[in-house]
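Let me begin by presenting the structure, written as structure tokens, before commenting on it.
What follows is part of the complex, with its chains left where they were.
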Amino acid sequence: MNRTLIDVDGATQALRQFAHERDWQQFHSPKNLAMALSGEVGELTEIFQWMTEADSHAAASAPSTAQAVRDELADVALYLIRLADVLGVDLNAAITDKLAANAARYPVEAARGVSTKYDRLPRS
Amino acid sequence: MNRTLIDVDGATQALRQFAHERDWQQFHSPKNLAMALSGEVGELTEIFQWMTEADSHAAASAPSTAQAVRDELADVALYLIRLADVLGVDLNAAITDKLAANAARYPVEAARGVSTKYDRLPRS
């Protein structure tokens, strides 16, 4: 599969410049960025914690949560992109490989309609 | 700023097809996907938890962690993209707005070299 799955070049450049202008590279070790990513995912989780699954489908349009959902998704995306950049990981190559691995782990017939983890799926 | 910061169209389509073929849309409520994202970030965090900050810079090239780092970054990216799609959030628009908000919150002069959160930065 040679198709581009994700392109983060624009954001990567913008985040490099943002950090450079503020002399923040010193704080942006992968360890610290992984923690920051984790903190933002925690904030995203809090939005959904008391919602039913059904209600969660409307979280991005409901007035009381729409902006927060958008903000937290953006924060997660930004720290993820910055972390991949600092680590030197090509996100497009990484997810291309992962999707191929997932397709092998979860064959359509065995995985249909079940949420079981791949190591517990029935073997053909 | 009209530049594209992130383009996830390819991955979004691939993930839709992946879920559709396996009849997994039923599991992919935003609430559940937020949990799955959180679980993957937990796995990413575990890679870095006992590393020094200095060592963490080499995590994507050190033989004992390189593959795991790549895999977990990919998993985080995939669940993030799938979650944004199910919620109907345009990630590029969301991070464009967030970067602009961050630039206003962290003026270059006040924020240089300090990691203080914006509501505690010195006001000019």
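Per-chain numbering from 1; labels A and B assigned in written order.
Convention: a residue touches a chain if its C-beta (ideal position, glycine included) is under 8 Å from a C-beta of that chain, and two chains touch if they have at least 3 such contacts.
Because the structure is predicted, anything quoted here is derived from the model rather than measured.
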Q: Could you tell me how many identical protein chains the full complex contains, when just 2 are shown?
A: 4
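Basically, only the chains that are shown with their structure count from here on.
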Q: With chain centres taken as the means of their Cα atoms, state the distance from subunit A to subunit B in Å.
A: 4
Q | List of subunit A residues in touch with subunit B within their complex | A | 3-8, 10-11, 14, 18, 21-24, 26-27, 29-32, 34-35, 37-38, 41-42, 44-45, 47-48, 51-54, 56-57, 59-61, 69-71, 73-78, 80-81, 83-84, 86-89, 91, 94-95, 97-99, 102-103, 106, 108, 111-113, 115
